[in-house]
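Note that this complex is displayed minus one protein chain, with the remaining chains in position.
Up next is chain A:
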Amino acid sequence: MSTTAPHGGESPLLLQFRHGLRRDQFDKAIRDIRDGWARRELWMTLAFQDIRRRYRRSKLGPFWITISMGIMVMALGLLYGQIFRQDLHEYLPFLAAGFVIWGLVSTMIIDGCEAFIVSDGMIRQLNAPISIYAYKCIWSNLIIFAHNIWIFFGVALWYGIDLNWNLLWVPVALLVLVANGLWMSLFFGLLSARFRDVPLIIGSVVQVFFFITPVIWHPAMLPDRALLLDLNPFYHMVEIVRAPMLGQPPGLEHWLAVLLLGLVGWAVTLFFYSAYRWRIAYWV
């Protein structure tokens, strides 16, 4: 092995880009995502195993997720219900729904950053499509969500909230969220594999968004609808799932915002994924 300076006058970045933007690289990126889906038995198993490992040898197993989320929702609900002088009959289901969805959205992004980094050993030894690590990340978050959602149903039943036909929108909205989560995982996972401070940056950004997104507070509490709210993608992502959970009809603007986010996100991701996908194995 010999070490040389970067090729001629051209920066390696430019060379990589030129290599990555060829038509066949785009086809390969698409194939990678498609073949990754075909290996779902593998990543579903890996995701499941990840969660089991986290709660190994504890009697309640993954239901610890449910319990800790339940305690969190109760504590926050009682406290903020007092602070905001809210009627718990409405506030607690609202908070439980928002919190559970927030958990899904935020961890899809945060774990997504680590999707490739934590699987470095496998990436360098296994000739599988690299997208399986993004799928795996999304799937394990869905499993956790499936544990958490019971908190909401518990609270909803307790307060006798009206669960109506609008509930049927929930799975559709979740599907759209997951489609967004997948591009985020691919995109931020790729970026993090190259720049190791990205997970830290994303982590703090997401934390800020937790406070400026109406999860513990109601959008109606804001005096007039601020731009801050409409430009916040997290608000729309939370809202498309939360509204039908609380029995409200889906809001068109939120759906449009999330679909737009998905469209733009996937376009940007496909661009970067076809340019740099082949480099991930070198970076991790």
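The definition used in the following text is that a residue touches a chain if its C-beta (ideal position, glycine included) is under 8 Å from a C-beta of that chain, and two chains touch if they have at least 3 such contacts; residues count from 1.
Following the convention adopted for this analysis, contacts and distances are computed from a predicted model.
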*One chain of this complex is not shown here; going by its UniProt record, which of these names is it: "Cytochrome B6", "Protein-methionine-sulfoxide reductase heme-binding subunit MsrQ", "Transport permease protein" or "Teichoic-acid-transporting ATPase"?*
"Teichoic-acid-transporting ATPase"
*Which listed residue (A:Val118, A:Leu142, A:Val178 or A:Ile201) would be found touching the missing chain in the intact complex?*
A:Ile201
_chain A residues that touch the omitted chain in the full complex_ = 1-7, 12, 15, 19, 39, 41-42, 45-46, 49, 52-53, 56-57, 121-128, 191, 194-198, 201, 278, 281-283
